[in-house]
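In this view, the complex is presented without one of its protein chains, the others remaining in place.
As written, the chains take the letters A, B and C, and residue 1 is the first residue of each chain.
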Amino acid sequence: MAQPDDDIALRVQALEQALVAKGLVDPAALAAFVDAYENRIGPKNGARVVARAWTDPAYKARLLENGAAAIGELGYGGLQGENLVVVENTADTHNLIVCTLCSCYPWPVLGLPPVWYKSPAYRARAVKEPRAVLKEFGLDLPAEMQVRVWDSSAEIRYMVLPRRPAETQHLDERELAAMVTRDGMIGTATI
Amino acid sequence: MAQPDDDIALRVQALEQALVAKGLVDPAALAAFVDAYENRIGPKNGARVVARAWTDPAYKARLLENGAAAIGELGYGGLQGENLVVVENTADTHNLIVCTLCSCYPWPVLGLPPVWYKSPAYRARAVKEPRAVLKEFGLDLPAEMQVRVWDSSAEIRYMVLPRRPAETQHLDERELAAMVTRDGMIGTATI
Amino acid sequence: MNGIHDMGGMDGFGAVVPEAGEPVFHAEWEKRMFAIAAAVPFALPFADDHLRREIERIPPVVYLGSSYYELWYHAIMALLAERNAFSPAGPQGANPPLQADAVDAAILAGATTRMAAPHAVARFQPGDAVVTRNINPHDHTRLPRYARGRHGAILRNHGTFSFADSNARGDGPSPQHLYAVRFTAQELWGPDASRRDDLVLDLWDAYLEPAS
Partner (left out) sequence: MNGIHDMGGMDGFGAVVPEAGEPVFHAEWEKRMFAIAAAVPFALPFADDHLRREIERIPPVVYLGSSYYELWYHAIMALLAERNAFSPAGPQGANPPLQADAVDAAILAGATTRMAAPHAVARFQPGDAVVTRNINPHDHTRLPRYARGRHGAILRNHGTFSFADSNARGDGPSPQHLYAVRFTAQELWGPDASRRDDLVLDLWDAYLEPAS
């Protein structure tokens, strides 16, 4: 397994050098992109959005009305989230996000997607047998709950607004945000 | 490229030895199967069937009515041809055989299929863009001719009866058979 | 199952490239693998439906990276494992191996899947308009994805045959009528396809519904 990895590493290095030589990229800008997505843009952003929506009904209404604008209020937005739609889990409906044709994902709120989200297994199966996939994530939904899958294969990026857990009245927004997982905002977990 | 080949060669050898040890196959029987399909059962059989149909109208009628029975008259039949249907090319219609789900093929008359017939490219494309595939075989059919594709994915095996070329009245059945190609009986050639 | 084997209508595989010389076999192991697949069912009966089921279970990246006889190797191994062929107690209920002098007769006898089915009703007659069902079973089926939920017409009734879907999943042959069904190229591939061309696919009764 080491061989192909080494090979692609060399080829990417050569590509970067050629692009720099041609004046098409600045190595420092590459480092800035990596830093942004490795250290700042990730599911913590989405968790803050969710906690705000749980604690501020007016914000929640704005979030469901125009997701992109509402995450902008918290300073998030841009690449792969320009047209964000937030879909709400309810007592009756559980939402699940996938992109079958590639791996579209709401970067500003969730960061870069995990490997499994990009895997053929998830892309192939989430649309046809979402309940079987959810079971593998430990989520066995009752038959009377509707599962709605969002195949975000075009220009909209989706994020799930999970249901606020019971008995969390005593928690503040920051404590609530700490409860929210990335999988909860994809739909492969309830929170 | 040698490595995987050597590997499968070893594994097949081991499999054969295990099967012999368990009394499930006789090595001499394996050799007999190979001999039959390498040396006797091949497109020459189909060519004889075609030439007979071209020269004997009553045989042709029987061939189109019940392909399996008619090839049996010439001593052919059995495995992968138990239910053979022969389809006739006409001035209006050109036929093409494929099996998209695996590589079903009329063994008694054509022998074992060539590699390209089993390839993803042929299986994927013959049903959707038969004319483009035929062009790659050098066959550019006029737009006014109908192309009918037979996807033989179930229990029937198909063979094409090509059109007898013009100006072959002087040829006898054996000479005609020598003109018939395997591709003509698949439909990727006219004869 | 909607596996990689169900590739009718896919793009991306490039040109169809005939090979030079086209030998029947390319190596000694291909000969032996072919013959093993031909001979084993005489000792340990299995149907093509079972071989295909196992071929279809091969992971897509292995499937696409393998030659045809390599796929047969994987499938035969799976079938042999299923029958415990290599366990110390050996396989149960095996017949004696086919002998060399019986091979030609065995080839000529074949192994038809045509079966009498006195209770099977032919729901369709030649000329009838039909629509294929949109089924997506996890198990083996011979209704390809490109022909699901599509309108066609019965061209011919081939008679009654063992039903691959049932047989492959171990529920017995359950024979039923098999029809040649004609579809226009435009019905299958849309308005950019030729208006003149068509396609014929053999489909079992259970795959079809009457079209209004």
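We take it that contacts are C-beta pairs under 8 Å (C-beta built on N, C-alpha and C of every residue); 3 or more make two chains touch, one makes a residue touch a chain.
Given the structure is predicted, the values throughout are model-derived calculations rather than measurements.
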Residue among C:45, C:149, C:170 or C:210 touching the omitted chain: C:149
Chain not shown, touching residues in chain C: 1-4, 9-14, 56-61, 64-65, 133-138, 145, 149-150, 187-193
In chain A, positions touching the absent partner: 5, 8-9, 11-13, 15-16, 18-19, 22-26, 28-34, 36-38, 41-42, 77-83, 85, 98, 100-103, 111-112, 114-116, 118-125, 127-128, 130-131, 133, 136-137, 143-156
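We adopt the following convention: only the chains that are shown with their structure count from here on.
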Innermost chain, where centres are averages of C-alpha coordinates: C
Far-end chain from chain A, centres as C-alpha averages: B
Approximate Å spacing (C-alpha centroids) for the pair chain B, chain C: 16
Whole-Å gap between the CA centroids of chain A and chain C: 41
Two or more partner chains touched - positions in chain C: none
Two or more partner chains touched - positions in chain B: none
